[in-house]
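Report on one structure; see the data block that follows.
For this view, one protein chain was removed and the others were kept in their places.
To keep things simple, chains are lettered A and B as they appear, and every chain counts its residues starting from 1.
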Amino acid sequence: MNKNEYKGYEAVMGLEIHVQVVGCDCNSKAFSPTRATNDEDRPNWNIDTLDLGLPGSLPRFNEKVAELATRTGLALNCEIQNLSLFDDKNYQYPDLPCGRQITQQYYPIAKGGQVPIPTEESPDRYIALDHIHIEQDAGKSNHDVLPDCSAIDYNRAGIGLLEIVTQPCVHDIADLNIFLKSLRAILRTINVSNCDMEKGEMRADLSLSVRKIGVKTLGTRVEIKNLNSINGAQKAAKHEFARQVDAILAGKKILQETRGFDPKSQTTFAMRLKEDANEYLYIPDYNLPPLELTDEYIQHQKHLLPKLPKEICTELIGKGLSWSNAYLIAYEQEYLAYFTQVTADMTNAQTNTAAKLMIGDLFGLLKETTRDLQSFNPKHLQELTIALDKSEISSKIAKELLLLAFEQDISPKSQIVEQVSDVNAIATCVDQVLLKYPDEIARYKSGKTNLLGFFVGNVMKEMRNANPNVVGTIVQDKLKD
Amino acid sequence: MNRVTKLCAIVGLSDNDAKIHAQIDKIVDVLIDKIYQADLDAEYPIWLGVKGPKPLRKDISKEGDPTLIAQVCKHSHENFVLAPKSFTAKENK
Partner (left out) sequence: MKPGKQSAQSMLQLLSDIQSSDLNAYIYTDPNKTIAMLQESERYCQSNKPRALEGLPIAIKDLFCVKGTPTTAASKMLKDFIAPYESTVTQRLWDQGAIFTGKVNLDAFGMGSHNTYSIFGPTLNPISRDGKPTSAGGSSGGSAAAVAAGLAWAALGTDTGGSCRLPAAFTGIVGLKPTYGLCSRYGVIAHASSLDCPGVLANSVKDTARVLQVIAGYDERDAQTFDQPVPDFVAACTGELRNHKIAYCDMGTEITLPIPTHSVDIDAILEHAVECYMIISAAEACSNMSRYDGIRYGYRTESAYTNLKDYYCKTRSEGFGDETKRRILLGAYALSDGSKIFHRANQMRQWIADKMTKFFAEYDVLILPTATFSAPTLDSVKSMSCDEIYNSDKCTVTSSLIGGVAISIPIGIDDSGMPMGMQVVGPPFSEVKVLEVASALEQVIERNKKITRRDQ
């Protein structure tokens, strides 16, 4: 496994990923019946008694969140627990309506598990998970609306979160990127969440400690909270790794603290230091009965799982795609959906051709613009692929037609004139052409057989869409005698 | 007195009520003593509630009530709830 090294030290990292259960398959929040959405702009419109923490309000667990959590656990190879319990994590902050957050501290819904982080050299690598548990999101605080107070909006309060916790087993900062993309791909494939980090649908907390290479014990852990982009997570890790090593080498002690990440300066900064270690007064939430999932239920959810990125990647490689093309398509739900549409009835060879066209050429065009893949009509790509596969066009022509389709939405097929293989039509044309070149015919018959190309070329000039192979055969036939 | 002061900080109570502190200290010691006197197996299972048919909530969403803030909150502005400002990262240093 790759490891980052800095001045003789290595980093030991773990991640806690919060995935919002919004949109996709889920209509309502995890513990209250208001809508599971981030689209409500008007403050405190999407709220109910529990979302405000009113006296006498009660949580009720959404069966859909149980299903999605189970689905997620199964997709990540976890052991789904027949019995899990809900706990309250008590702390006070204005955006927490009940002064406590419902979570699963001691008996989570899923234990163990793995997230694949494949590379071409090691396609079976993975990050081990500790567990997955269900919890609820808090409201949003806006500190800039007014000068001397914070404006709190509880629309988001109570939306379900799946917290996916890794073991502290990440040593290569590049793996953070692969991990997050892989997790996102899987969650999109199983329709649990779109994991749009900019919308807050997926958030990462990174734990990082350092130790001298070769040492077994772990260093002091620092937590960096609320990373909201994949690049941000990598940059934060890079900065924090160096910060800690430099501090140790300068003789300073690493404080066990929580830090934030500033994307502008790309540095981590200390957040308000807590006087004591966090004391959250965990207690079972007795408003919620234990969550009991039967073996039949779990098996049923397993049967309903669609093909996951890893399997899709393997399948695509089986069809002849290069590893990197297969990985790129399988682990990006947007590309996969599009590609599946394009290659629906294609042979393996065609599928491979489509992949090369899409990734090798189309992506290049997209990169220069702000357009997304969806803006390019999949039919165009289909037509190009099939034409290429049938040798109706050369790859040079294919690139030209691709550009034409991309810029002007012109169907490639409409530009590929039908190849004519009609023997009679071609023979007529050959006769006409051969009449023009009696001297060359004589030279050909006396042994200069390389003049065949000359004759074929002239026929092609008269009949642009003739099948060159057929032309050659006919010319040879006619000049036999 | 120290442990009660620490607890006050955790639960958001002022630590200057000496009389209550003294009462709590006494009660805590008595109760803790008693509960540990019991001859109870360390692995004994915990209470999980009264058993019976308790179905999970169906995933049907309902419209929220935007008037709730106006009804119960005396410190609101354009339907936002107003809270005292907490420290920001800048203030910390």
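Please note the rule applied: a contact is a pair of C-beta atoms (placed from the backbone, for glycine too) under 8 Å apart; a residue touches a chain by one contact, two chains touch by 3 or more.
Everything numeric here is computed off the predicted structure, so don't read it as measured data.
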Touching the absent chain in the whole complex: find that residue among A:Val12, A:Ala36, A:Ile152 or A:Ala398. A:Ile152
Contact set of chain A toward the excluded chain (per top definition): 49, 52-61, 88, 90-92, 94, 97-100, 152, 279, 281-289
Which chain B residues touch the hidden chain? 3-4, 7-8, 10-14, 17, 19-20, 23-24, 26-28, 30-32, 34-38, 40-41, 44-50, 52-55, 57, 67-69, 71-75, 81, 83-87
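The rule is simple: only the chains that are shown with their structure count from here on.
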With chain centres taken as the means of their Cα atoms, state the distance from chain A to chain B in Å. 39
Looking at the complex, which residues from chain A come into contact with chain B? 26-28, 33-36, 40, 42-49, 51-52, 54, 60-66, 85, 90, 92-94, 141-143, 145-146, 148-155, 260, 269-273, 275-276, 279, 281, 286, 289-290
Partner chain A, residues of chain B touching it in the complex: 6, 9-12, 48-49, 54-66, 68-69, 72, 75, 77-89, 92-93
